[in-house]
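Structure provided below as C-alpha cells; questions to follow.
Removed from the display is one protein chain of the complex; every other protein chain stays in position.
And then chain A:
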Amino acid sequence: MSRPRTQAEYLARLVPPSVAGLNRRTLLAGAAGAGGLLGTGLLAGCGDSDSGGSGSKTVSMGSNASDPTPKDVLAKVSGAFKTSSGIEVAINTVDHNTFQENINNYLQGKPDDVFTWFAGYRMRFFAERGLAGDVSDVWGKLSGFSDAFKKASTGDDGKQYFVPFSYYPWAVFYRKSVWQQYGYQVPKNLDEFTALANQMKKDGLIPIAFADKDGWPAMGTFDILNLRINGYQFHVDLMAGKEAWTSDKVKKVFDTWAGLLPLHQPDALGRTWQEAAQSLQQKKSGMYLLGLFVAQQFNADEQADIDFFTFPEIDSVIGAKALDAPIDGYMMARKPKSEANAKKLLEYIGGVDAANISVQTDPGTLVANTGADTSGYSALQKKAAELVGSATEIAQFLDRDTRPDFASTVIIPALQQFIKDPKDVGGLLTSIENQKKSIFTS
C-alpha cells in the first residue's frame, strides 16, 4: 500500500522490471500475512528485544526504512545523534510493507521508543486511541517547519504527535528530450492536457503511462482529479466519510477520468508502477502521474532529463494549487522505555543537522525542515520543493487520509473495477457508498 521509496533500485537493473513489483517486500508481506494469521505480530516479537532500562544511554527505534537509501540515511542520522548526545540508537528495521501491515499489533505490543510513520488520518487515529506519545514539548524546541507541516503533525486534540522528516510530491513526469523532439508544451488546463495527450497518440506514443496492479497508484489519479474538480476541503470531507460518494461531485471526477482513460496505457491492472515508469524511461510513453520516486527507474545519466508539471487546472475557481505530497516522519510510543532519550532523538531528527544528512544522502525525497542546506538538491528536487512550497493545500494521499480498512478493502477494488469497466459509474458509487456507511459507522 505504501509508496515505495527506493524500491528495487538495484534489483530492477538486474532482472526484468516485471519482477521488480514482486521482490522480497511482497514475499515478506506474504510471510507476515501468515504470521498475522497465527495471531502473532512479527513486529511485536521484534519489539521485545530489550534495549536497556530507563536512564541508560540507549533509545530504540522501529524503522520501516528497509530500502538501501532510506536505511542509509537513518543509520547516518543515528550515528550523528550518538556523536552529539552520547545516546546509542538501537535501530530495529522491518520490511516497509510488513511494518505498515503489522502496525496495530506493533503499537499494542511493546513498540520501540520511536518509530517511523506517516502524517495523516492514521497518525491522528493512533493519537486518539492513546497508542502514540505526545511530543508537543519537542515541537517547542523545533524550528524551520512551515505551518502546513505543523498542522500535519497535530492530532485531533491539538497536540503534536509526529515529527516530519521528508516528503515527496505527486506530479506529471516526462522526459525533456522526448518533449523537445516533438515540441510539446506544458498544458495549462484540462483541454490543453487532453489535446496534448491526443497529439502524443498521433505521434505514436502512449500518452499517459498507467499501472494499478498493486491497487494504490490509481488513488493518485483519483486524488488529483478530485482536488482539481472539487478542491481540497471536499477531499478532506470525502475521506472523512462526511460527503456521499454518490454525489454529483464524485460522479464528475469519475466521468472526467473516464474521458481520459482511453489516453492511459491500456491493461493497467496487470502492470506494476515500475513497468509503467520504464515505459516512460524507454520513451514509449509521453508522461506519467506518479510520486517523485519515479526517478528511481531512470539511470543516473538520465536523471537530468526528467521533468514534471503539476496536474493542470480543471475548474478555474478551484485552481491548480493543491496536490498530494505525503510526509514521512517519526512518532513516539505511548510508554517509551526512556522518554527523555526518545524526545532528544526526535528533537535531533527534526533539526537541521539530520535534514542536511538526508539532503546529502537521499536524492529521492525532499526534507521537511526549511532550515536545511538544500544546495545539494538536484534540479528535479529543487523544482519539486518549489512546487510544494507554492501549494496552497497539501493532501497526504488517499490511503493516508482515510480509514485504512476503507481504502484497502473498498477503494482499491472499486478503482480497479472502474478501470476495468468505466461505464457503470453509478452502480460503482452506490456500492462504495453502501460499504462506506457500514465501515464508518462501526
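Keep this in mind: contacts are C-beta pairs under 8 Å (C-beta built on N, C-alpha and C of every residue); 3 or more make two chains touch, one makes a residue touch a chain; residues count from 1.
Simple rule for what comes next: contacts and distances are computed from a predicted model.
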item	value
Choices "Carbohydrate ABC transporter membrane protein 1, CUT1 family", "C-type cytochrome", "Phospholipid/cholesterol/gamma-HCH transport system permease protein" or "Aminomethyltransferase" - which one is the UniProt name of the chain not shown	"Carbohydrate ABC transporter membrane protein 1, CUT1 family"
Residue, one of A:D267, A:D373 or A:E386, that touches the chain absent here	A:D267
Listed residues A:R175, A:K213 or A:K383, member touching the removed chain	A:K213
Residue of A:D95, A:E275, A:E313 or A:D362 touching the missing chain in the full complex	A:E275
Residue numbers in chain A that touch the chain omitted from display	1, 16-19, 21-22, 26-27, 30, 32-33, 36-37, 39, 100-105, 108, 122, 129, 131, 213-215, 267-271, 275, 279, 404-405, 408-409, 412-414, 416-417, 420, 431, 434-435, 438-439, 442
